[in-house]
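One chain of protein is taken out of this complex; the other chains stay put.
Let's look at chain A:
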Amino acid sequence: MASNLNHRMRRYTLKGLHFFGLFSAMMVLCVPGLWIVLNSFRPTVEIMAKPPVWIPNELNLDHYRAMFSGIGEGGVPVLTYFANSLVISVTSTVIAILIGMAGGYAFARYKFNFKGGMFVGLMVTRAVPGVALSLPLFILFARIGIIDTHFGLILAYVALNIPFTIWLIDGFFRQVPPELAEAAEIDGCTRWQAFWRVEFPVARAGIASAGIFAFLTSWNEYALASQLTRSTTSKTMPVGLLDFTSEFTLNWGGMCALAVLMIIPALILTFLVQKHLIAGLTFGGVKG
């Protein structure tokens, strides 16, 4: 009996420690996010208070109200930034996915000269930090006059995302047995139909996850965007955050409010495709 009790005690203790460990880890991960959300809803005085106020005394929408109000009253062109971000991220993601699908499929299915070298080449481009390219890119874009345009930023993001989408989608197509397309061709499909009706739906989960990764990269990108955009015609939301800084002050509350607006679409998208995302990252259930 005693040993039974001992084991039970030990199991409960381990379980307790387990929860404590998970709780600590989640706290480290979640607190900054929570802090941003919290700060967007409370007065600047409370944000700046030392020692920090953990439990807010007052919650209001002042920062949001100010943000959406006119220039000069603490307002920033949020909707324009949001629209810029959306247009640039969606367009660059769609293009990167289309090219990634073509490239990934080619790498997964066909043999061609210098295939290995090209693949490594694509990966090597990932090793170069984007910031390092910002100056040459700036000079180049300035010369051809696409600084501060949607097109310029879309071009940069497409280039940034393509190696990654090709690499990811190649992996997913590799796991689709070639016999599926062959069976479809025998069943009467053209090569094109076999791809769209059989191989694409089977690899859809993987392609969706590549899509969301590409979207989030573009949506959150700051370093390149801060160089290649100038005005409201093309500034994206991460760059827009800088509008809250002035020579001597930082409007933390406003910044947090804009950050929350930035997080929301990404969060919604992630929830929408999360089923695909998880299925995509834990592929392999396709056998059969």
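Here is the rule we go by: a contact is a pair of C-beta atoms (placed from the backbone, for glycine too) under 8 Å apart; a residue touches a chain by one contact, two chains touch by 3 or more; residues count from 1.
Basically, contacts and distances are computed from a predicted model.
*Asks:* What is the missing chain called in its UniProt entry, if the choices are "Phenylalanine--tRNA ligase alpha subunit", "ATP synthase subunit b", "Sugar ABC transporter ATP-binding protein" or "Na(+)/H(+) antiporter subunit C"?
*Replies:* The chain we cannot see is recorded in UniProt as "Sugar ABC transporter ATP-binding protein".
*Asks:* With the missing chain put back, one of A:Gly75, A:Gly130, A:Pro177 or A:Pro265 would touch it. Which one?
*Replies:* Of the candidates A:Gly75, A:Gly130, A:Pro177 or A:Pro265, A:Pro177 is in touch with the missing chain.
*Asks:* Of the listed residues A:Met9, A:Met26, A:Leu61 or A:Ile186, which contacts the missing chain in the full complex?
*Replies:* Selected residue, touching the omitted chain: A:Ile186.
*Asks:* Hey, which chain A residues sit against the chain that's not shown?
*Replies:* Given the touch definition above, chain A has residues 177, 179-180, 182-191, 193, 197-198, 201-202, 204, 285-288 touching the missing chain.
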